[in-house]
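The structure appears below as structure tokens.
One protein chain omitted, others in place.
Then we have chain A:
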Amino acid sequence: MQIKSDYLIASFISFLIHALIILYLMDFFYSEKKVRPILSNPINVNLLYKEDNKAISKIEIIEEKPSINSINTIENIISFSPKIESTNISKLIREDQLIKSSSEDHQVNQFSNMMIQLIQSAWIKPQNIQDGLVCNLRMVINKNGRIVAVDLIKSSGNIRFDNSAIKAISRVETFSFFNEIPFNLYQKNFKNIVITFNPL
């Protein structure tokens, strides 16, 4: 009885080995690894000073015209008035906060769009690079709108693409409309910004 079970185990193991070999020959385990080697290191852009990265807002740069109806939305938001019938104070305060925050969101949107437009117009997309490249840059901007540091945080794998993004930022140099941004909004959202270059 003992011998029989040994035979069983042995034939099972042998079956497994043969099955593996056959699967291997049928290219079952073959997979094409997709690696995108970086030919050489990206340019080091040294930060002049580093802020804490707590408040990082993300802006996506896409090659399409930003919506022009931002002015219309201002009106929409202004027309959104709280109902006065209600006497509940806490409810009023809550609504007040809601308006405030939504107008804040709106402002952030508006300024981001302006930034995107400026960077887009400064960006010259390199010729003959493949589709689907994306890179992330971090900018540190001071209150006057001057870009004090640019940092490549995610390379696209194509150095010419990365360089063109860095060049675009350094060409912009200063966002002149930054003095219109309220100080707390600047502190919260615009000090430290990550930009994604993702051409369509």
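By definition in this document, a residue touches a chain if its C-beta (ideal position, glycine included) is under 8 Å from a C-beta of that chain, and two chains touch if they have at least 3 such contacts; residues count from 1.
Everything that follows uses one rule, which is that contacts and distances are computed from a predicted model.
Protein name for the hidden chain, per its UniProt entry and selected from "Tol-Pal system beta propeller repeat protein TolB", "Probable membrane transporter protein", "Metalloregulator ArsR/SmtB family transcription factor" or "(4Fe-4S)-binding protein": "Tol-Pal system beta propeller repeat protein TolB". Contact with the chain that does not appear here is found for just one residue of A:Q110, A:N142 or A:N163, A:N163. Counting the whole complex, the residues of chain A in touch with the unshown chain are 24-27, 30, 35-37, 39-43, 46, 48, 124, 126-132, 157, 159-160, 162-164, 167, 170, 173.
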